[in-house]
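With one protein chain withheld, the remaining protein chains of the complex are depicted in position.
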Amino acid sequence: MTVDALINWFATIGDFPVLAFILAVIISGIPLFLVMALNAMIAVYVERKVSAFMMDRVGPMGQGPGLHAGKWGLLQTAADAIKLLVKEDTVPESSDKFLFKMAPYIIFIGAFLGLAAVPFSSSLQVADFNVGVFYIIAVGSIGIIGIVMAGWASNNKWSLYGAMRSAAQIISYEIPAGLSIIVPIMMAGTLNLQELIVFQSGTIWGILPNWIIFNNPFSFIAFFTFFISAVAETNRTPFDIPEAESELVAGWMTEYSGFRWAVFFLSEYANMLVVSGLAVAAFLGGWQSPIPGLFNTGLWGLFWFMGKLGFLIFVMMWFRWTFPRLRVDQLMHVCWKVLIPITMINIFGVGIWKLIFG
Amino acid sequence: MSRYFQNIYDTLSTLLTGMSITWRHMVNIKRDNVTLQYPEERWPRPERNIGFEHQDYNVIRSRLHVDIDDCIGCLKCERACPVDCIKIDTIKAPTRGEDIPNVKHTGETSNGTKKAMVVSRFTIDMSECCYCNLCTYPCPEECIFMVGGPNSSKHPIDYEFSEFERKDLIYQFAKKLSTEQKDGLQKPLPEAKA
Amino acid sequence: MKIAEIKATIINQFPDSVLESEDLAESQLELKADQWFEIATFMKEDPNLSFDQLECITGIDLGVEASLQSRYNFHSMEHRHKVEILITHDRNEPKVASIETIWRIGDWFERETYDMFGIVYEGHRDLRRILCPDDWEGWPLRKDYEGQELYHGIVIPKMKEEDGWE
Partner (left out) sequence: MGVVKGDQMVLNIGPQHPSTHGVLRLEVMTDGEIVSQIRPHLGYLHRCFEKHSENVTYEQVIPFTDRCDYLASMNSNFGYVVAMEELMEIKIPERVEYIRVIMGELNRIASHLLALGVYGLDIGAFTPFLYMLRDRERILDIFEYTCGARLLYNYMWVGGVSHDLPKDFETICIDFLDYFEPQIKEYNNLLSYNKIFVERTADVGVIPADVAVSYGVTGPNLRASGVKWDVRKDEPYSIYEKFDFDVPTGTAEFGTLGDCYDRYWVRMLEIEESVKILRQALKEVPSGDVHQALPKKIRPPIGSVYRRTESPRGDLGYYIVSDGTPVPSRVKMRSPAFTALSCLDEVSRGWMISDVIAILGSLDIVLGEIDR
């Protein structure tokens, strides 16, 4: 269901190109927004449960159908969402009100745009760019503008610290992320996500699926460097220093409440979805089945893609509830002194590998 | 250089060890869970099972309760309280050890002590109580106690006595006497002297 | 070192500053306030005494009519011995030399004693109240302390409010 397909379909009905374009964007945008909201709701619930189980708790248990005797707290996130929407939306007196109100939407736009290029299956993709990988990485950095705006406009020292840390962190970690993603691009020779996924069909030695992660040792490492950078880009533990709860209270989100805060929250989980989606598409075979040749058609593609996505998001949660948090300078150390050299060597290695075996 | 790689190796191995621990706890949640689903499950939680029986507790620091029929008005608990949350007023009884039905005063305690005082006021402000249990020791009749635990036979456990108003936490154990009743108690005194 | 030797060492060094008193415990030594800083320095520096830890400073009000006292408990990590020094102050003008520069913890201990008793430690670089607010009036732990009526418009209750029994 790409936008292009919709526009083409409208063209068969009649000649209204501008309207067709707008309609196509809206029709494909609304499901995307629903995916975002649904993702946040499910992810929040899963995160609660995962964290609770890891800590020997049971997590939310009430609030289900039938109120207190409900089942497993299934309606907890719905209750939370309602609470956030009806909560008072405070704007600090001394804040820069225009920027303060703008910031959540800019972050939201960044996440939303990124999601547009995620290939959920062979046909389910809003916009199938020929530079999809590049596009996702590029729009991923829009969010940082919103974060800095939020931090600055709040007129709060904690927010400012959070925003500055966040800016430094995201800009730095885009480099190893970009360098890691070059490895699959080199191997597939394309920036188009669908083509990248198609490249990964078939098997290696008849057993393993021909995913880029299994293709050679360098791409194996590249996956991990990319994933670590992705975790850092989404500001999650152990890289959650911009909102480090025990240090900066809530970082750049300190002054936000109610709906605006909910938008931040939504974007954070959407960002997780986008970076995991990119990792899945570039390294884990996208919508390809893990058992080569089986269950590979139609909606199975969506199933496999979502499954892999879910697993990566779960790993991010697993990280969060296991690890402590790094310090600012150590964060930079990991990026510049560990990840970047490794990714550089990786690019070299893949080039040589391609020369010899490819 | 080797230190650099050693560092990376250490990081990965220790982080993976940590992740394996949290994983083990996650999959064994049925066994490891320690949460008490409070309104449905109540304390003391039987599943925790570390060998505690309700009546084996030495005491449970919960609400204070007074068996006013046993109280002889000796004021010992009032003096023992470090935060002054117990307030007692007494009037000398006309005759020692005699029931006075109109103020619901019993003359003898369950231990057989003959009362010399009518307790006209016995209030405990549980919002100020610090649950130190100091008031229960000096009591000669053991009529002030913390409910539940070994005292469950006297009063069932009650640790959920929240109220909407602060003044509702002031527990009044003695029957409030009207002025006439007080006068009626005090009058016999001069007569007896005379 | 035994406590008697410690006392003897200090008495030998500063014979004029030591006050003889009957009702002192064995580990206590009462000093005059005038040479206190020198004595303290000596106690820290002398290799035989080497009191490197200031355990505690306790301010004491000996009574409404009587004087105030600072009591210092010293301990030596090196020799593992201890001594207690008493210094009596005039109630109306309590002051004594600060030993904050010798033992760093003296800073906060002296501030605390100042806060509670109003004993002025001369030479202290930052003698402010520590537990009470900066603009609190009176010295709370003195026996004749009367609390203030209002603090920034907040009524400070002297008696507990009546609980509405009558």
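Going by the order they are written in, the chains are A, B and C; count residues from 1 in each one.
One rule holds in what follows: a residue touches a chain if its C-beta (ideal position, glycine included) is under 8 Å from a C-beta of that chain, and two chains touch if they have at least 3 such contacts.
None of these values were measured; they are calculated from a predicted model.
Put simply, the missing chain touches A, B, C once the whole complex is considered.
Touching the missing chain, out of A:Ser166, A:Asn192, A:Thr237 or A:Ser289, is residue A:Thr237. Of B:Thr11, B:Thr95 or B:Ser127, it is B:Thr11 that touches the chain left out of the display. Where subunit C meets the chain that is not shown, the touching residues are 23, 25, 52-56, 58-61, 71, 73, 77, 80, 84, 103-105, 107-109, 112, 116, 129-133, 140-141. Touch with the hidden chain on the side of subunit B covers residues 7, 10-11, 14-15, 17-18, 21-22, 34, 48, 50-52, 56-61, 80-82, 130-134, 137, 146, 149. Within subunit A, the residues in touch with the undisplayed chain are 51, 54-57, 157, 161, 237-238, 240-241, 244-249, 321-330.
To be clear about the criterion, only the chains that are shown with their structure count from here on.
Using mean Cα coordinates as chain centres, the one most removed from subunit A is C.
We define each chain's centre as the mean of its Cα atoms; on that basis subunit A and subunit B are separated by 54 Å. Chain geometry summary: the mean Cα position of subunit B and that of subunit C are 41 Å apart.
The set of subunit A residues touching two or more other chains is empty.
In subunit B, no residue touches at least two other chains. Only residues 8, 15, 18-19, 21-23, 25-26, 29, 32-35, 37, 39-40 of subunit B touch subunit A when the two sit together in their complex.
Taken together, the subunit A residues at the contact with subunit B in this complex read 50, 52-58, 61, 68-69, 318-319, 321-323, 338.
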